[in-house]
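One protein chain omitted, others in place.
We just call them A, B and C in the order they show up, numbering each chain from 1.
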Amino acid sequence: MSKAALDRLVEHLRDGVISTHAHRGDETAVIDRSLIRSACLWLRDTEGLEFNMLSDLTAVDYYTMGREPRFEVVYHLHSLTLKQRLRVKVGVPEEDPVVDTVCDIWQVANWCEREVWDLYGIRFKDHPDMRRILMYEEFDGHPLRKDYPKDKRQPLYRRPQHEIDEALAGRPGSGHRPGFGPRNLLES
Amino acid sequence: MGEIVIWALVKIAILFGFALNLSAVLTWMERRQSAMMQDRMGPVKANISGVTLWGLLHPLADALKLATKEDFVPPKAHKAIFVLAPLFAIAPVVMVFAVIPFAPPVCLKQLTAIAPRCVAPEHMQIARIDIGLLYVFAIASISVYGAALAGWASYNNYSLLGGLRASAQMLSYEITMGMALIGTFLVFGTLEPGELVLRQSTIAKWGIVQQPLGFILFFFAAIAETKRAPFDLPEGESEIVGYFVEYSGARFMTFFLGEFLEIVFVGCMVTTIFLGGWQAPGLAADGLHIFGLDLQLPHIAVVGLGLVTFTIKVFIVCFLQLAIRWSLPRMRYDQLMRLGWKGMLPASIINVIITAAVVLWMSSPVKG
Amino acid sequence: MYGSDRLRSVSAPELDEGMPTEEMVLNVGPSHPATHGTVHIKLWLDGEQVTGAQVNVGYLHRGFEKECEAHTYGENFPYTDRLNYVSPMLNNVGYALAVEKLLGVEAPERAQYIRMIVGELARLCDHLTYSAAQVAEMGAFTPFFYAIKARDFLWDILEEISGARLTHSYVRIGGVAADMPDGWVERTLATLVQVETVIKEIDTLMTRNRIFMDRMQNVAVFSKEEAISHGWTGPCLRGSGVDYDVRKDYPYLFYDRLDFEVPIGTAGDNMDRYLVRMEEMRQSISMIKQCFDQIPEGDYQLHDPRITIPPKQQSYNTIEGLINHFKIVVDGIEVPAGEAYTYIEGGNGELGFYIVSDGTGRPLKCRCRPPCFMLMTALEKLLVGHMIADLVPTFDTLNMIGGECDR
Partner (left out) sequence: MGLEATTGRLADAVAWARKYSLFTYPFATACCAMEYMSLMGPRYDVARYGAEFPRFSPRQADMLLVVGTITERQAPVLKRIYDQICEPKWVVSFGVCASSGGFYQNYTTLPGIDHVIPVDVYIPGCPPRPEQVLDALVMLQDKIQRHDGYSQRMIELEKREAQMKKKKKHGSSTETSA
């Protein structure tokens, strides 16, 4: 992580930075939601910062902690040339879960944003292909939200009950039964 | 007349007993040999009341199981062609065995005599055709229909790709295979397999010595013809599952058997053309003369030894094919085509030209 | 560019003008031998050539994060085992380091060395499995069995130290579960000799094999810039020529005390990715040997009643020990509120764990940064323009592990 990079970001965005901290040495900036695109672009292209890799993009749901805004989208930036890292976060309220996409800045963000949409229901504006990625299209809800029950199932296919019943009814015991042969041997 | 028919039937029985059994044994051999190469044991557990026969019962189990498995025809498939395709695949392979000479000519009336001479010996091949090798090529090229039609009729994209690959590959390598043999024809001056074997009487006259390049080209083109690794693209298991992806039960077994029959057939062809057929070093018409040993043998024993020699040679070539199959990765489609058209075909043509020049020079009166 | 439903090659050959041709759509997977059973790739084909590809992952999404949120920090180790199930020890190590960072503690030196040793052994397993799958799916089964044999040797070693063949759950927060057994070092060194022989065998059978080279070289070339933009890390990024290895650039544990080299590729094709992994195996073997030379005597676990469970002797015989054990197992380790991101060099690249704690015994969020998920984002681009047969080696060099990609 890099203190210098955080300082420069604060200097650049001024009021856009809502808060910063460096818990356990991870420099973090929480910035305004509307600024994320321009900030990311600036962080990638400015000399001395050069965050050319998006290490990770994910979201956190603070529902159980009762925090406002409820969600946070977390960007872990990494500069391969200068060997420095920075964490940027934006708060996302529940009623309007939309963030600008960064998938033209780092292409990896394409799938990461799809994943966040899939699991947390946060939309990314101008994302070219906002489909579910890990769950199936028929899935209702966003499973990693804290108010989604862990074991609520939405089966895509279940074996019909009558089939199971028939199998159990037809169970003729496990003994040896002479005279019973394979279908196509005896019937053809 | 009756005698001729009986003799033909005996020869058919011998050769097909040999080919079919060998291909069944080959399925076992392939599994055991690959296991040995890979530090494993291979199939050994099948037994009938404790008798395992080193796993030789496994091919039997396979055959019996496949024969009794559900026969499935995909609803969207072209039924007639789907059913016929396996026959197209296996029939040509069975037919080409007809011209293979598997033992020395037999003088029927003098089986116990030493080095008998007779006017019309019985030739140990089912059909003695003057242009035997041309017949082989003519018939063998039909087997491409099996793969292509199977792939098309299944109504499955994977099998269609497999069928297309098979037809392209087999057509391309057919040419190399034929060209590689022309050198041999020039040297021996005959197209009749039995005559070809008779002319390879000593090791120095064997096809592999006279035509080393031709041998290599023919052998690899033949492996490509039989769709075995590294040329097993039509059935490339991990890419497209194969042209027979929709086949089950007995029909799948037909393809399976056809594949192993083809291995035996390649073994027979290579043995006949390049390895002196049933000719063994030191085996003459009157007995065995090797390592200072002079053994006078009756005619029937000589014939028997010829048959054994032929079998051993075929086995060795089959073994070689299996070893290649388990060592090399698969090629890619364009690389295969490039190798066939830009590598092997020009090489075989050069081989023909050089051979022709040498043969001409050897036989020219100026030299003498 | 990205964004369309699928990628199309720009220069489709216009050879058969005037002849009506139709694109063929081929669904590869989700149960296909080349996709390891968990990916669905939709291919648009022009003959044998791939003109478009769409990759669908997620068939093995097992709810790792949801499960982690429902379990205590200590209970989550088995779930991390099953992320990258080819190298479970590395996941254990990564997760333990993340929790330790949040706690602000550090394991004893001996434990760190043991973690390094088992981590490198896991990397060996990972790369051996990779090479096994690589060659087997290209049709050469013999080297596959050699690699599996060597991996079984390594699993014996790991089983001896952890008790499980594959899903070890051996690392603990604040150390490891147990010390190295007697004679383990000698047996490991003996095994490494065998593994080295096997690597040499695979090398002789494959690396210089003409067919193998032809299949691998100049296929699926990926440039430096693209690789970085796609978030590639690990052997694949190094194959593209970027010198980035977490062990060298951000040394964790005691990797700074080891002498090793990071292999870098030049072309960025499949062959480079393969060669990088082969070389990494040799480096790993040398690293393990160095660790054995350097490893100090001492404890294998922290003795902090808030973090580690007491020795069995205590929890069976004293009431304090029993209560301590009970508290940690039932309530979990109380991790102070905060967030931490740690990253280690996993089998496929930067394996990160981003943990958010709300001060209770269970994490509020436990995110795994899956290296192969990032690798897979590029697969669509890698396939387009190549032959359908190139799907197999390309997919294999990315070494997609379902459990990690889909979590």
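Keep this in mind: contacts are C-beta pairs under 8 Å (C-beta built on N, C-alpha and C of every residue); 3 or more make two chains touch, one makes a residue touch a chain.
Everything quoted here is computed from the prediction, not taken from an experiment.
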Since one chain is left out of the picture, which of the remaining chains does it touch in the full complex?
-> A, B, C
Among A:Lys3, A:Lys83, A:Lys125 or A:Lys150, residue touching the chain not depicted | A:Lys150
Residue among C:Leu26, C:Val86, C:Val242 or C:Leu275 that touches the chain left out of view = C:Val86
Cross-chain touch to the chain not pictured, restricted to C:Tyr113, C:Phe145 or C:Phe395, is C:Phe145
Write the list of chain A residues that the hidden chain touches.
-> 135-136, 143, 148-159, 163, 166-167, 169-172, 174-186
Missing-partner contacts on chain B, residue numbers | 31, 35, 38-46, 48, 57-58, 60-66, 68-72, 237-238, 241-242, 244-249, 252
Touch list for chain C against the chain that is not drawn | 30-33, 36-38, 58-63, 66-67, 78-79, 81-82, 85-86, 129, 132, 145, 148-149, 151-152, 155, 165-167, 402-403
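Operating definition for what follows: only the chains that are shown with their structure count from here on.
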Using CA atom averages as chain centres, what separation in Å is found between chain B and chain C?
-> 47
State, to the nearest whole Å, the distance from the C-alpha centre of chain A to the C-alpha centre of chain C.
-> 20
Chain C, residues touching no fewer than two other chains | none
Touching residues on chain C, where the partner in the complex is chain A | 2-5, 56-58, 61, 63, 65-67, 69-70, 101-102, 104, 226, 228-231, 242, 244, 249-250, 338-341, 343, 350, 352, 354, 356, 358, 364-365, 367, 369, 373-374, 376-378, 406-407
Quick one: which bits of chain A touch chain C in the complex? Just the residue numbers, please.
-> 23-24, 26, 28, 52-56, 58, 60-62, 64-65, 74, 76, 80, 83, 87, 103-104, 106-108, 110-111, 115, 119, 128-129, 132-136, 143-144, 150
Mind pulling up the chain C residues that touch chain B in the complex?
-> 24-26, 33-34, 48, 135-142, 145-146, 149, 205-206, 209, 211-212, 214-215, 387-392
